[in-house]
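Let me begin by handing over the structure; questions about it come next.
All protein chains of the complex are present and in place, except for one that has been dropped.
As written, the chains take the letters A and B, and residue 1 is the first residue of each chain.
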Amino acid sequence: MKKAVTGAVILILCAVLMIPVLSLSFGSPAVSQGMDDYFIAHGQEQTGANNIVTGIVFDYRGFDTLGEATVLFTAVLAVGLVFRKLKRGEEYEYE
Amino acid sequence: MFYNLPFIAVAVIAALGIVTMLLRQNLIKMIMGLSLIESAVNLFLVALGYREGGIAPIFTNAPAGEMVMPTVQAMTLTNIVIGIATTAMLLSFVMVIYRKYGTANAQYMRKLRG
Partner (left out) sequence: MNMSRIVRTVADISFPFILIYGFYIVVHGHLTPGGGFQGGAVIATGIVLLVAAHGHEAVARQITGNLLKNAETFGLLLFIITALIAILLGQGFFTNWLANTGMLFGTPVAFGPGPGDLNTAGVIPIMNIAVGIEVLGALSIILYYMLSGAQEAR
C-alpha cells in the first residue's frame, strides 16, 4: 500500500515536472545571453584572468562571494555552538 | 525524445527528492532528499547554460569556437558551497534532536513539551 502510494506520487510529480522540461531545448538557451557574451568578450582584458568563471566569481560578482564566505563562516559557528565542549558536570538544556 | 535528456534527468531527480522529503519519516533521509533537490538545481543550471558545440569558458590553450555561458557556472559554484553549509547545519541540528528525543523519527517528536 505504502509502496503503491510512493510510486504513484513519483509518477505524478515526474509528469508535472515534464511539462516545463518539454518546452526547453538542450543546446540553445532560451534566456537572454547579452551578459554572458559581454563577459566572454571583455572579461579577459578587464580582469586579466583566462578563466572567465573565476573572473566572474571573484571580480564581477564579488559581493556574492563575500556573502557565500560569510554563510560558510556562520555555518561553522552554528556547528561549533551545537557541539561545544561542556563544562564539568554541566548538562544540556533544551528549553 | 533524447534531445533534452539532461532536463529530463533534472525532473526525475527533483521528483525523487521531493517525494523523499514528503514521505520519509527519518530526518536524515529528509536531509538526503534536500541534497537530491540541490543536485537537481545544480544540474539544471549547468544544462541551461550549454550552447551547441560550445567549449568551457577558459582561454588557456583553448581551441577556437563558441563558449558556453559562464554566469550560470558561477552561480552553481555558489550553490554548492551554500549547500554544504546548510547540510552541515541541518545534520548537527538532527544530532541535537536525537539527544533530546532519543530518536530521529519525525513522527515521535510532534508533541510539544512545555
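Rule of thumb we're sticking to: a contact is a pair of C-beta atoms (placed from the backbone, for glycine too) under 8 Å apart; a residue touches a chain by one contact, two chains touch by 3 or more.
A quick note: this is a predicted structure, and the numbers were derived from the prediction, not measured.
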Chain not shown, its touching partners among those shown: A, B
Identified contact with the non-displayed chain, of B:16, B:46 or B:91: B:91
Missing-partner contacts on chain B, residue numbers: 56, 58-64, 77, 80-81, 84, 88, 91-92, 95, 99
Residues in chain A touching the chain absent from view: 41, 44-51, 53-55, 57-59, 62-63, 65-66, 69-70, 72-73, 75-76, 79-80, 82-83, 85
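The working rule: only the chains that are shown with their structure count from here on.
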Chain centre separation (chain A, chain B; CA means) in Å: 8
Touch list for chain A against partner chain B, complex: 5-6, 9-10, 13-14, 17-18, 21-22, 24-29, 31, 33, 35-36, 39-40, 43-44, 50-53, 56-57, 61, 64-65, 68, 71-72, 74-75, 78-79, 82-83, 92, 94-95
Complex interface listing, chain B residues touching chain A: 3-8, 10-12, 14-16, 18-19, 22-23, 47-52, 57-60, 67, 69-71, 73-74, 77-78, 81-82, 84-86, 88-89, 92-93, 95-96, 99-100, 113
